[in-house]
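Apart from one protein chain that is not included, each protein chain of the complex appears where it belongs.
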């Protein structure tokens, strides 16, 4: 049952990643079917664009998932400039916020590189045990040997955040944004607002 | 520091039968060596404390270094062959402060060897005054950035970011960060971390297996990786430096101890000789009466 749930979650993720590709495409209509030995992903659905490389990759990753089954391990590392949270630890799932959209990482995720967006990483260690960590920024690397490295400049457990301090930071950043004159100062204030909004959301 | 005094010791021995002036000279020398020993001993204590901290911080930085370079090895990123006018970038990770054995010289020597064969196709960034001082005389033209005010406090991510930020303004095809990798309190090895440009990463044979990449993501990824790797290399360097300073100050204190022993012996002998001579003078004076 658990493995079924997992593969459906996986499939949902594949769909999102395909739609993400699609968003970059053009406005024409398409009648798209994508099926693999173990699962049917789309049947005559209207999508915007599919890169064949992408589709091929989806199929391989789906078959790979099917072949290796449930016993797979994830080699997870989460380190930041202030603390090391995980080193080569096996965890069930990691949800990360990135510039190309939030996504979940399960064992045997398609290899990818991504840039962290300020927000909360959720690490599902074992059944029922999870940890929420707020990251400022950094990189996510998923390699084809199922090792996952997340490196952040600054990361703290969500419990260490102070809700009222976060609100102060947000209002200060907002006022800086409105008073910013140069293009650079505006962008800098905008970044601070973006981070502060994420902080307020996470802390409350 | 002690080579000069070491030369003076046998000189004192030759003159040991002479007069009060030698005695005075020896006692001054003895006092100064004792003072030097006090200094080296306290420097050892200070670097021991700094070393403990540096080692603890290095442990926290290790996964960052490993994580940041994992992608390059796993995606088999290499310098593309046959590029027109390849520019190699070498970053020397040292500090401003000396009295720590050969940590800085070995980094500088590594770069010097590279420069001897590759010449002016190589750009050099020096972190810390020491590597700059060694390289600037012969290879000053290769230096494009020099960073200092390093080594007083433990390196921070912000320090590394600033260097990475400045580095990003220069074009290079491939590069290396040269730093001292800490092994144990008594040993370190001079190692290199490869760094790559956007062009070499996009040309990597295994990049195709990586999903949803666009140029913007790769660029940001490389920018951050650069800062992360520099941070790691600086932490390794700082830890090697402190441990090396600790051992060399320990050795210096031991050497000073040996010298103090020798000088004390000479001093006592000379003093005895002076007393004996005075006695002889008195006795022979008395017997002449």
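The chains carry the letters A and B, assigned in the order they are written, with residues numbered from 1 in each.
What we mean here is this: a contact is a pair of C-beta atoms (placed from the backbone, for glycine too) under 8 Å apart; a residue touches a chain by one contact, two chains touch by 3 or more.
Just so we're on the same page, contacts and distances are computed from a predicted model.
Trainee: If you had to name the missing chain as UniProt does, which of "Defective in cullin neddylation protein", "NADH-ubiquinone oxidoreductase chain 1", "Protein stunted-like isoform X1" or "Proteasome subunit" would it be?
Mentor: Answer from the UniProt record of the missing subunit chain: "Protein stunted-like isoform X1".
Trainee: Identify the visible chains that the left-out chain touches across the whole complex.
Mentor: Touched by the chain not displayed, across the whole complex: A, B.
Trainee: Any idea which of B:143, B:185, B:198 or B:260 touches the chain not displayed?
Mentor: Residue touching the absent chain, from the options given: B:143.
Trainee: Just name the one of A:78, A:91 or A:192 that touches the chain not displayed here.
Mentor: A:192
Trainee: Thinking of the whole complex, not just what is shown, which of B:159, B:211 or B:236 touches the missing chain?
Mentor: B:159
Trainee: Counting contacts across the full complex, list the positions on subunit A that touch the omitted chain.
Mentor: Counting only subunit A, the missing chain is touched by 81-82, 99, 115, 118, 134, 136-138, 153-154, 156, 160-162, 165-166, 168-169, 173, 183-184, 186-188, 190-192, 194-196, 199, 203.
Trainee: Residues of subunit B in contact with the chain that isn't shown?
Mentor: For subunit B, the residues touching the absent chain are 127, 136, 140-141, 143-150, 152-153, 156-159, 161-166, 168, 216, 219-221, 223-224, 226-227.
Quick note on the criterion: only the chains that are shown with their structure count from here on.
Trainee: Can you give the whole-Å distance between the Cα centres of subunit A and subunit B?
Mentor: Distance between chain centres: 41 Å.
Trainee: If we count contacts the way the header does, which residues on subunit A are in touch with subunit B in the complex?
Mentor: 17, 20-21, 53-54, 57, 77, 79-84, 87, 99-100, 110-115, 137-139, 141, 143-145, 147, 149-151, 153-154
Trainee: Spell out the part of subunit B that touches subunit A in their complex, as residue ranges.
Mentor: Subunit B residues touching subunit A: 59-60, 63-64, 66-68, 70-71, 74-75, 156-157, 161, 206, 208-213, 217-218, 220-221, 224-225, 227-228, 231.
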